[in-house]
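One protein chain is absent from this view; the other protein chains keep their places.
To keep things simple, chains are lettered A, B and C as they appear, and every chain counts its residues starting from 1.
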Amino acid sequence: MEFINTYLPYILAGISVGGQYALIAIGYTMVYGILRLINFAHGDIFMAAGFMMVYLSASMPLYISIPLVIILTVILGFLVERIAYRPLRTAPRMSIMISAIGVSYLLQNCAWYLTSGLPKQYPKIPWISASVSIGASTTTVVTLITPILTIVLIVALVLLIKHTKIGMAMRAVSRDFETSQCMGIKINSVIGITFIIGSFLAAIGSLLYFTNYSTVTPISGAMPGLKAFVAAVFGGIGSVPGAVVGAFLIGICENILKIKELDMTTFSDAFTFALLIIILIAKPTGLFGEKITDKV
Amino acid sequence: MSSNIMLQVENVTMQFGGVIAVDNLSIDVYEDEIVALIGPNGAGKTTTFNCITGVYEPTNGCIKYRGEVIVSNYPQGKMKKQYLGKNNGLYSKVINPTPDQITILGIARTFQNIRLFKNLSVFENVLIAKHLRAKQNVFTATFRLNYREERRMREECMALLEEQSLLNLKDAPAGSLPYGLQRRLEISRALATDPKLLLLDEPAAGMNPQETQELAEFIRQIKEKYKLTILLIEHHMDLVMQISERIYVQDFGKLIATGTPEEIQKNQRVIDAYLGVAEDAFA
Amino acid sequence: MKRFISIAVILCLVLVLFAGCGKEKTGGDTAGDVIKIGVFEPSSGDNGAGGKQEILGIEYAHSKVNTIDIGGKTYKIELKIVDNESSNDKAPTAAATLVGEKCSVVVGSYGSGVSIAASSVFGNAGIPVIGASCTNPQVTEGNSHYFRICYLDPFQGTVLANFAVDNFNAKTAYILTKLGDDYSVGLGNYFKEAFVGLGGTVVEESFQEGNSDFTAFITSAINSGADVIFAPTSTEAASLIIGQATAMNIDIPLLAGDTWDSSVILDAASGSNQEIYVSTFFDEGDDSAAGSEFVQGFKAWLNANPDKLANNGGNDIVAAVSALGYDAYMVAIEAIKKAGSSNPADIMGALPTTTYTGVTGDIAFDDIGDAIRNVAYIKSANTADASWNFVAIQSIK
Partner (left out) sequence: MDKKIKIIIYAALLVALFALLFILEQILPSYSMLFTVLKKGAIYALVAVSMNLLNGFTGLFSLGQAGFMLIGAYTYGIFTIPTEARSAVYQYFDGGIINFTVPVVVALVMAGVAAAIFAYIIGLPVLRLKSDYLAIATLGFAEIIRAVFQWKTLGPVTNGSNLLRLYPTFKSVLFPFAVSGICIAIIVLLINSSYGRAFKAIRDDEIAAEAMGINLAKHKRLAFTISSFFAGVGGALLAMYQTTIQASAFKSAMTYEILLIVVIGGLGSVTGSCISSFLFIAASEWWLRFLDETTYIGSFKVPLLNPGFRKVVFSIIIMIVVLFYRRGIMGNKEFSLDPIAKQFKKRFRRRKEVVGSNEQ
C-alpha cells in the first residue's frame, strides 16, 4: 500500500498524459498513413486550439466556446491542408515536409505575436477541473476521464474506419494512393476528412491537456506533438490502435522516469526519442505496422 | 560452348509471406554464353535477378559465381515455420551480400524500368560506375591527390561513350534522353563497371521490331567486344530466339523447361504456360 | 534568363545591404541634441512577461524625465528598445543593434543569461550597461562596464533560506530548477548552500525546457517530506507549477525568487489555497514617500494607456521589476548628469561613484559594479483577491 501511495500519482499522470498524446497521435498516424507526411504542424494546431479556448472563453460561456473551439480547430486543420499541403501533392516528399515545418513555424510565430509570448492561463472548466482523492493522493477529474474519453473516441474512430464508406476510402488511399485515385475515390476530400478528424481529436486533446496543465504558450504544442508522433511510430504508423498503445506506453514511461529515486529526470524527453530509435531499428514498422517493400 | 561455368543458381527459393515467387530454381550459365530466362508475367524472373544481385535475400538455396558461393541462405526465424518450399535443411550457410558486393565481383545488371541517375549528366552516369574500382579514398579524392586515377576514369568513360555513340550527348541530363537512348545508356553504365557477367532485365521492353533488331545486334557486339557472358530476361521471342544459345523457362516460380531455342519452341509445357494460362504473354 | 534575374535580384539585395549600412552611419549623428538610452530587454520568449514589466518601469521613468541639461543645453532623451527574445543566441545581435544606434548607456536585461551573453558586445563598444534585475553574479564579475542596481542571487538565496527556516521551521527543502537556465540553477544552488548551512537537508530536481507536466515533481516533493518547495523558475513554468500544485491540493508552501513577483503568479494562484512566498526588490505597499508616489503615479500611467496595461498582464499591480526598471533609468540619468556628457566612456567613468535614492532604496555601487543591498522584501500571494501581501523585510543572519 505504501508503495502504491508513493507511486500511484506517477502512474496516474502517465495514463492521463498518455491519453492526451493518443488523441494527438491519431492525427499524425492517419495523415502519415495517407499522405506519407509527418505533419509537423499538428502539434501547433493543438496549441492553437488551446489559445482559441483562452480567448473565446473570456467572452463566451463554456457551452458555446467549447464547441466553437472544436469547430475553429477543425477549420484551421483543414485550411492548413488546403493551403500548405495540397499545392504540393505532386512535389517530392521532402518539399511537403518542409512546408509542414514552415506552417509550424508560422503558427508558433503568430501565436507569439498575438500573445506577445506571454503564457496564458487556461480557463477552468467546472467539474473536470475539480480535485478528487484516490487513496492518499489527490488528482483532478480530468486525469481520470482522459483515458476513458480517449478509449471511447478511438473505438468510435475505428468503427468509422472499418464500417463506413469514407472509412473504406481512407483505407484504400492509405494502401495505394494512385490506384485508389484511378478507382474514382476523391482523394482530396478523403485527405480533407482525414485532417478534419485529426484536428477534431487534437482539439479534444487540447481541452484535456490544458485543463490539466493550466497554461498555454506558443511552444506548448511542440513537445507533445513530437512525443505523439513518436507514439504513432512506436505503435506502427498508420495503425490507430498502435498509436494509442504507443501513446499510453510513452506517457507512463516518461512519468516513471521522473520518480525521484531514479534520478533520470534530465532524460525524460530524451528517453522518448531513445525509445523511438530503438523501435525503428529493431522493428521499423512499429508494433502493429505493416511491412511495405520497395519494388525493384 | 566453353565448359567453364560462370553462374550457378542452385535450388533457390524466394518466399514472401505465404507466396512463393521463385520455387526451387536452378540455372547454370557457362562462360561466353547468352542465356535467356523467359516466362509469362509474374513468373518470378525479375525476382530471380534480384536474388542473384543481392537486392533480395533468397529464402533458401545458394548461388555460385565461378565456383564460389556468393549467396546462400536457409529458412530461419519466422520463416522456419512458414517455409513452404523444398530442400529445407540442405543449406546451412548464410551469405547475404549487398548489391554492391555482387557488382564488385563482376556481375552487372540493368533494370526493367530504367533506373538512371536522372538529374546527372550522361557522362556522370557512366563515370559513377567507375567509382567502385578506383584506387582512392575520400581524402585523396577530395584533395585531388588521385588526379591520375580520375583522369584515367574520365578517359575510359569518354572512350566508352564514343563507342556507344553517346558522346555528343555527354552533358545532357540523363532523364532528358529519349527512351531508346536511355536503355543504351543504362547498358553502357553497366559496362563501365567492367563486368564479366551481364544481367539484362527486359532490354527490349517498349521497342518496335526495328529497334529490337538493332538491340540484338548491339548485344552481340558488346558480348564480343567485352568478352561478356549474358543472362537476359525478355518477352520479345524473336529477340530471344535470335541471340540466345540456351533458354530457361520459368512459370509460377518453377522452372518448367530448358534447352536450345528450337527445343523450347516445340515444348508443349512452355506453349501451355504461355497460351493456356496467360493471354498477354507475347504482348 | 532566369539566372540573370536571380543574379540581378541578388545584386540589388547586396546594394540594399550597403545602402542600409550607409544610412545607419549618417543616421546616428544627425540630431545632436538627443541622447539615446538603450533598453535591452526580452519582450518575447520565456522571460517576455517580466521583460515587458521592466520596460514599463523604464518607459514610465522616461515619461517623467525625458530631457536632461548638460552644460546649459537641453538634450532630449530617446529610448531605443530592442527585444533580445530571452535567447542567448539572439542577444548579441540585439545588443549590436543598440550599439549601432549609438546609445550612450544601456539598461537591461531581465534574465541573467542574455545579459552575460551580450555583455562582451557592449564591452567591446565601450558602452556602460545598468542591469536592473539580472541577479546572477557572473553578469558583473570580471568586467567594468556592467553595473546593476538589484541584489545578487547568493544574497537572495540566503535570504530565502533564512526565511524558510525562520518562518516554517523548515528541515527539508525541495528545490526544483530548470535545466539550462542560469538564473534558476544558480539561485537554486545558493539557496541550497545557505539552507544546508543552516542545518537543513535538501532534495534537488530539475526539469527540462518545454516541460509542462509538473505533477511528477510535486509528487516527488510530497514523497520527500519537504517542508517547503523552492522553485526559482520563470513565470511560465511558475504558473504551471502553481496550477498543478493547486490541483493536487498540497499544503507545502512554495518559495521563489524575484521572477515570481509578477501578476502572472497571482492569476495562476487566485482562488486556490496555495501558499506562495517570494523575495523581491520592492513592495507595492511601501509607505515611504518615494515608494507610494511611484506606485500611484505608475498605476495612473498604466491605467491611462490600455496598451501598457495589457503589457503589464492586464492589471495595474506594480511588479518589482518595474520599480527596478524605473530606478535603473533614473540611475542612468544621474550618471549622465554626473558625467556631464553623452559620451559612453564618460558615463562609464561616472557610474561607479553615482548614488541615487530610488523607489527600491538607496543605490550605490561597490567595486564590482553591484549595488550595495542588505535587505529583501518577502511577499506572499493573497489568493482571495489576487494581490500581494507584505510579509517581512528579511535580512541575512
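FYI, a contact is a pair of C-beta atoms (placed from the backbone, for glycine too) under 8 Å apart; a residue touches a chain by one contact, two chains touch by 3 or more.
Quantities reported herein were computed from a predicted structural model and do not represent experimental measurements.
A.B. asks: From the touch rule at the top of the page, work out which displayed chains the omitted chain touches.
C.D. replies: In the entire complex, chains touched by the missing one are A, B, C.
A.B. asks: Looking beyond the chains shown, say which of B:M153, B:L181 or B:L231 touches the absent one.
C.D. replies: Reading the full complex, the residue touching the unseen chain is B:M153.
A.B. asks: Which of B:I5, B:M79, B:I95 or B:I128 sits in contact with the chain that's absent?
C.D. replies: B:I128
A.B. asks: Looking beyond the chains shown, say which of B:Y30, B:Y83 or B:F117 touches the absent one.
C.D. replies: B:F117
A.B. asks: Could you pull out which residues of subunit C are in touch with the chain that's been left out?
C.D. replies: Touch set of subunit C with respect to the missing chain: 3-4, 6-7, 10, 13, 16-18, 20-21, 24-25, 43-44, 81, 83, 87-93, 96-97, 99-100, 113, 116-117, 119-121, 124-125, 138, 141-142, 179-182, 185-186, 189, 206, 208-209.
A.B. asks: Under the stated touch rule, tell me which residues of subunit A contact the chain that is not displayed.
C.D. replies: Touch set of subunit A with respect to the missing chain: 32, 36-38, 83-84, 87-88, 91, 93-95, 97-99, 101-106, 109-110, 112-113, 116-117, 222, 226, 229-230, 233, 266-267, 269-270, 272-274, 276-277, 280-281, 284, 294, 296.
A.B. asks: Which parts of subunit B are in contact with the chain that was left out?
C.D. replies: 53, 55, 98-101, 103-104, 108-109, 111, 115-120, 124, 127-134, 136, 138, 141-144, 146, 150, 153, 189-190, 193
In this text, only the chains that are shown with their structure count from here on.
A.B. asks: Taking the mean of each chain's Cα atoms, which chain ends up nearest the overall Cα mean?
C.D. replies: A
A.B. asks: Write down the pair of chains with the top C-beta contact pair count.
C.D. replies: A-C
A.B. asks: With chain centres taken as the means of their Cα atoms, state the distance from subunit B to subunit C in Å.
C.D. replies: Their C-alpha centroids are separated by 72 Å.
A.B. asks: Residue numbers of subunit C touching subunit A in their complex, please.
C.D. replies: 43-45, 48-49, 52, 86, 179, 203, 205-208, 210-213, 215-217, 219-220, 223-224, 235-236, 239-240, 243-244, 247-250, 264, 267-268, 311, 313
A.B. asks: Spell out the part of subunit A that touches subunit C in their complex, as residue ranges.
C.D. replies: 6, 9-10, 13, 17, 112, 116-119, 121, 129, 131, 133, 137-140, 212-215, 217, 219-220, 222-224, 255, 258-260, 265-266, 268-269
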